[in-house]
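Here the complex is missing a single protein chain, while all its other protein chains stay put.
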Amino acid sequence: MLDNNIEITTDDKERAVLIPSPTTPARHTEKQTTPTQIKMSVRDVNFFYGDKPALHQVSIDISVNRVTALIGPSGCGKSTFLRTLNRMNDTIPGTRMTGTVKLDGVDVYQSIEDVSTLRTKVGMVFQKSNPFPKSIFDNVAYGLRVNGINDKDLIAQTVEQTLKKAYLWGEVKDMMDNSALALSGGQQQRLCIARALAVEPEVILMDEPASALDPISTAKIEDLIAELKKDYTIVIVTHNMQQAARVSDTTAFFFEGVLIEHGPTRQLFTKPNKKKTEDYITGRFG
Amino acid sequence: MNRLKFKSKSKVREFLGEKLIAINALAALVAIVLIFAFIFKEAIPIFTDQEIQQEASIAKMTFKQEFYEGRDPKWSWQPNSEVPKYSILPLMIGSLKAALVAMLFAIPLGIGAAIFSAEFASQRLREIIKPVIEMLAGIPSVVLGFFALIVLATVLQNMFGFLFRLNAVTAGVALGLAVIPIIFTVAEDAMTSVPSSLRDAGLALGANHWQVSLTVVLPAALPGSAAGVVLGFGRAMGETMIVLMASGNAAIISSSLTDSMRTISASIAAELAEVVFGSAHYSVLFYLGTLLFVFTFLINLGGELAVTRMKQRLQGKLS
Partner (left out) sequence: MTISAPTKTENATVTASKLVFKPKSRGYFPKGLCLLASLLIIIILAVVLVNIAIGGAGMITWDFLSSPPENGMESGGIFPAIFGTVALVILMTVAVIPVGVFTAIYLQEYTRPDAWLTRLIRLAVNNLAAVPSIVFGLFGLGFFIGFIGGGIDSIFYTSEGPVWGQPAIIWASLTLAILTLPVVIVSTEEALRTIPRELKEASYALGATRLQTIWRVILPQAMPGVLTGAILAISRGAGEVAPIMFTGAAYYLPYLPSALNDQFMELGYHIYVMATQSPDVEATKPILYGTVLVLLMLTFALNFVAILIRSRLRLRRTNA
């Protein structure tokens, strides 16, 4: 049994014994028929909660218009990693990060003057649906309004388009002024996705978006992800390996803050390169 | 071999102890009921005793009265005059005027400081503001009344040239100081109880921290903040020593905030000591007390309900 709180600052030799070190970043080129463009590229990211390390030397490339799944046992750092991509970790006091995260080649920690600009480009959907206690319309319009859009027609138009994109329009078009809290759990989560889509992001981060939902709602969300992939780059954290297999193009396996392996989903689930990955996907731990 | 002999426990003692604790727990409930019962009891003659009704009936306390033949009917509170007059209206106007000034003063400060403490302040600043509010809450109202009477009244009169040194503004400002901690505490609690998942959602949509505060946290905490204001108003209406000392105690009907005035609570405090036991005046003062009690009880009930429902709403869905 491995110690969950393994010191990531341990020297390389010791770590090499414990976990295979991903000195090379993602290896997912083999089966890719068309070369893809890189939307986000992450290099050597370390992350600390106070003194406690949570991520160690994570490097990964996120391809455009693909779904990248992040899997791993709970506490492995996958959610923490997701939140470094839109700098949501900035909101947690006492945390520290090193390394670079680039969006379209621009370092999001160095070059973007206002973090909110980044977050309009890299949207996020959370584990538990978190609609504002406002009307359905106001929920979707929120991102537009806070980013300085006052044109009522444009807002109404965008809200409608966005809800259609999230396949929610038919269900809510007659109750736009009702409280979002009155929706069912699955509808709330799709509303949150619509809300994220409204500001026209380029990347959407999803943190276990279906973990609190029933199977039918989950299926709807997964269908939606497949659809959204055409226009967006999606990174999804999931604890459900079947889900990862269903929705993603590439999968990254995290273990104890280290990115163990990243490759095409089918390959990672059938012929993983690393022993640790195999142990995890075959259910020997986790 | 068992060397230890345990005594069998006294069932009786256990039973009695538990019952005593349960009965004791009813104290607060009994107290609230007794308070209402005994205050109302002394006010009952107003409804039943015809002799007292000659002087003070509900109608006489509520509607305009023609106290002297030939003169215009009016509302008047002069219980010690040759013809005792018990119109409550001047006192109600007084209470409302003082409370109004207090709220005008306390709402912006209390809510503003609550927002600052819950949303914008650094940890260090918060550790200054909260004890300051606690200290303010810890000042006895008689000390605030003293300050209003001796210092504030003079300062305000010199500043604004009030005709009357003691008036609704002076009393109201001091009253506001007593109300600020209530508004602050309830509102700040409401704001900090807004789940962080809502803040995260706002930030993830590209809102700035202050935008999230004003567009997500504040609207979500609005019922709680409103409850704080309502509870503060209840306190302002019931507070006694400050208005007794700083309002001038003139029971007149006036719309001016710079005239002297008198509140319901101050009337009770000022007059009860000299009143004849069992007289009409005595019953009227207890009737005023009953009104105050019922009013603050309802206000408190409403405020509490608002806070509970807000928290349930926010947490039921998003705990």
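In order of appearance the chains are A and B, and numbering begins at 1 in each one.
FYI, a contact is a pair of C-beta atoms (placed from the backbone, for glycine too) under 8 Å apart; a residue touches a chain by one contact, two chains touch by 3 or more.
Note that the structure is a prediction, hence the values are computed from the model and not measured.
Of A:93, A:148 or A:283, it is A:148 that touches the chain left out of the display. The omitted chain makes contact with just one of the residues A:37, A:74, A:98 or A:178: A:37. Within the complete assembly, B:25 is the residue of B:25, B:83 or B:163 that touches the hidden chain. Among B:83, B:128 or B:163, only B:128 touches the chain that is left out of the view. Residues touching the missing chain, restricted to chain A, are 24-29, 35, 37-39, 41, 61, 64-65, 102, 104-106, 114, 116-117, 120, 144, 146-149, 154, 158, 199-200, 202, 231-233 (touch as defined at the top).
Residue positions on chain B in contact with the hidden chain: 6, 9, 13-14, 17-18, 20-22, 24-29, 31-32, 34-35, 38-39, 41-42, 108-113, 115-117, 119-121, 125, 128-129, 131-136, 138-147, 149-151, 177, 180, 206, 208-211, 213-214, 231, 234-235, 237-241, 244-245, 265, 268-269, 272-273, 285-286, 289, 292-293, 296-297, 299-301, 304, in rising order.
Here is the rule we use: only the chains that are shown with their structure count from here on.
In terms of their C-alpha centroids, the spacing between chain A and chain B amounts to 50 Å. Those residues of chain A that touch chain B in the shared complex are 86, 88, 91, 114, 116-117, 119-120, 123-124, 126, 128, 130-134, 142-143, 145-147, 181, 188, 192, 195-196, 199. Those residues of chain B lying in contact with chain A across their complex are 195, 197-208, 211, 215-216, 219-220, 313-314, 317-318.
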